[in-house]
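Only one protein chain is missing; all other protein chains are in place.
So that you can tell them apart, the chains are marked A, B and C in the order they are listed, and the count of residues begins at 1 in each.
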Amino acid sequence: MLPMLEDLKQHVWQANLDLVAHGLVTLTWGNVSGLSDDGELFAIKPSGVAYDKLQPEHIVLVSVDTGEVVEGDLKPSSDTPTHRYLYQHFTGIGGVTHTHSTKATAWSQARRAIPCFGTTHADHFYGEVPVTRPLTQQEIDEAYELNTGVVIVETFADLDPIAVPGVLVASHAPFAWGPTAAKSVENAVALEAVAEMALGTLALQPAMPPVEQYLLDKHYFRKHGAGAYYGQK
Amino acid sequence: MLPMLEDLKQHVWQANLDLVAHGLVTLTWGNVSGLSDDGELFAIKPSGVAYDKLQPEHIVLVSVDTGEVVEGDLKPSSDTPTHRYLYQHFTGIGGVTHTHSTKATAWSQARRAIPCFGTTHADHFYGEVPVTRPLTQQEIDEAYELNTGVVIVETFADLDPIAVPGVLVASHAPFAWGPTAAKSVENAVALEAVAEMALGTLALQPAMPPVEQYLLDKHYFRKHGAGAYYGQK
Amino acid sequence: MLPMLEDLKQHVWQANLDLVAHGLVTLTWGNVSGLSDDGELFAIKPSGVAYDKLQPEHIVLVSVDTGEVVEGDLKPSSDTPTHRYLYQHFTGIGGVTHTHSTKATAWSQARRAIPCFGTTHADHFYGEVPVTRPLTQQEIDEAYELNTGVVIVETFADLDPIAVPGVLVASHAPFAWGPTAAKSVENAVALEAVAEMALGTLALQPAMPPVEQYLLDKHYFRKHGAGAYYGQK
Partner (left out) sequence: MLPMLEDLKQHVWQANLDLVAHGLVTLTWGNVSGLSDDGELFAIKPSGVAYDKLQPEHIVLVSVDTGEVVEGDLKPSSDTPTHRYLYQHFTGIGGVTHTHSTKATAWSQARRAIPCFGTTHADHFYGEVPVTRPLTQQEIDEAYELNTGVVIVETFADLDPIAVPGVLVASHAPFAWGPTAAKSVENAVALEAVAEMALGTLALQPAMPPVEQYLLDKHYFRKHGAGAYYGQK
């Protein structure tokens, strides 16, 4: 179960620092949030605060229902409406990570989905990591960050966000999620790694097809679901 | 407001160290300067001094008006005339950073402007990061570093250097600037990041067009100007 | 001679940490094992344990003959059947390293062998680093990790695994081995380095042929076999 309030803030603070430790953050580009046990609040990094100054008490609590700040003296991340929309629509997720990590962002900017070229990918994403459609001018002008959430959710109309816990926002950058803030960071790390591997793969084999479905099934299900046998239980 | 003299030297010293911490410096290639509050002096790294030996008292004070050293026992950076020319012609800037960071230098050497392929770019540069024309032999022979400033300013004849706080000098390397020395370092970091992302983008999509104007507007103006809402106030 | 039991566990624990220190590990992707002196047991990393929590007492002892855990409270790496199969079929090896290192994985995913383009490669691998055939659906469904070992050994039907101590598993990632766990890590490091160098080589010269046989012979045999003269004896 997820921790509540102080524990949640501590957990989200740590997850934000882990993101830095994994080398996925340049300047202040990136933020991690985590949902409370009851699903009513999420804790998120404040906007534009340097990571080396970030303390647990800086983490802001936001209402999933209203989007209002419930606790915290600082403004939450400008990407808060995107996080909130994901919590509202992706049942079962408990953490969201947004980065501008270099290789995944290159794919986002090229508006190409990352094909599943191997088991590193299949271990974390059950199929290609999709790319959203670009936002329209109206969507951008009216409610940019909220509509970023909208196009993400739209991209998953026929996809299970639990099985594919990440996306490339066109001309922007990746979002990843997971059952906890810490797990969403892990998926963001995996996404950057597969983005880099796939770039190398295409340099060597420009017409490389994705892996066979049965390899995808095997690797995904040895880590996920009732038949999983990777890790300590 | 910018600090004065001792504070300015301390600030510029720290900004030079930050440049190293961000991984943008190889050997002694790179220098940061900062302008005094009254705009009459700027503080700059001495020439060819190793960063791990650099102390605040090594920072040299130079007159914007005459280019003469006002305080300091060491020679200022050989790029001092370029910095000075930028302070003279780009109203409103308070810091300049020059690096030979790898990816931005690759673009400089290819004499290609970096198109705006995404929001990371749009957050910092309002449109492509331009490349200067090559200097002529006469310009190089007569006053190389000064004329490096001249071609940079010429490149911005129809561009606002506040909105596009960086440039690629053809066959040379990037310069970035900002309201303070520290902010010019941030822009140099952003420039290197977008240079790397854009290389990856073109590898995946060689004919990729730049982002739509409305996305550029949105991202730039959510961080800059009267309507900005990114960060803490 | 290899250490026994506690010493072996200590040695394998250290080799796993060395793998991290060499930058070849993302998250928990990677594992190193080492064989006991009598060849009856091997020590291997537990499955899915974070490297910064890993202690020597976590290392699991597994029987080469039966594949059963002989000592240890944790489950061994999910790749244990692959390690075991290699120990059973590659006479003379005493350590195995598996990673998802980025560049070698890119080659694995492109299903291309790495040609020997230079002496860095020739110093460690006597000829190209081969790529396995893809596993069939039946092989994956019936005994995935064991059959990963089977296709590796099949790939070496006409190759000496002592002379070429590494392989790329198609659509998966590299395995490397050596006389000890520590040496298998060194070969994994070398494999990642030559994978990166070869990517650069092909970017510069897409039709580059491999090196002449006599250069390959020279470099390999100055480090290996009776005529070796590299290192301290």
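Brief remarks on what is shown
Here, a contact is a pair of C-beta atoms (placed from the backbone, for glycine too) under 8 Å apart; a residue touches a chain by one contact, two chains touch by 3 or more.
Bear in mind that the values here come from a model prediction, so they are computed numbers and not experimental data.
Taking every chain of the complex into account, the omitted one touches B, C. Only one of B:Gln55, B:Thr91 or B:Gln137 touches the absent chain when the whole complex is considered: B:Gln137. Considering the complete assembly, chain B touches the hidden chain via residues 26-27, 29, 46-49, 74-75, 78, 100, 102-103, 105-112, 134-135, 137, 140-141, 144, 171-173, 199, 202-203.
In the full complex, chain C touches the hidden chain at residues 117-120, 186, 189-190, 193, 196-201, 203-205, 208, 211-212, 214-215, 218, 222, 229-233.
In this section, only the chains that are shown with their structure count from here on.
Chain-to-chain contact here is organised linearly: an open path runs through the chains from one end to the other. Among the chains present, the centre nearest to the common Cα mean is that of A. Each chain gets one centre point, the mean of its Cα atoms, and the points for chain A and chain C are 32 Å apart. Separating the CA-averaged centres of chain B and chain C is a span of 45 Å. Under the contact definition stated at the top, not a single residue of chain B touches 2 or more other chains.
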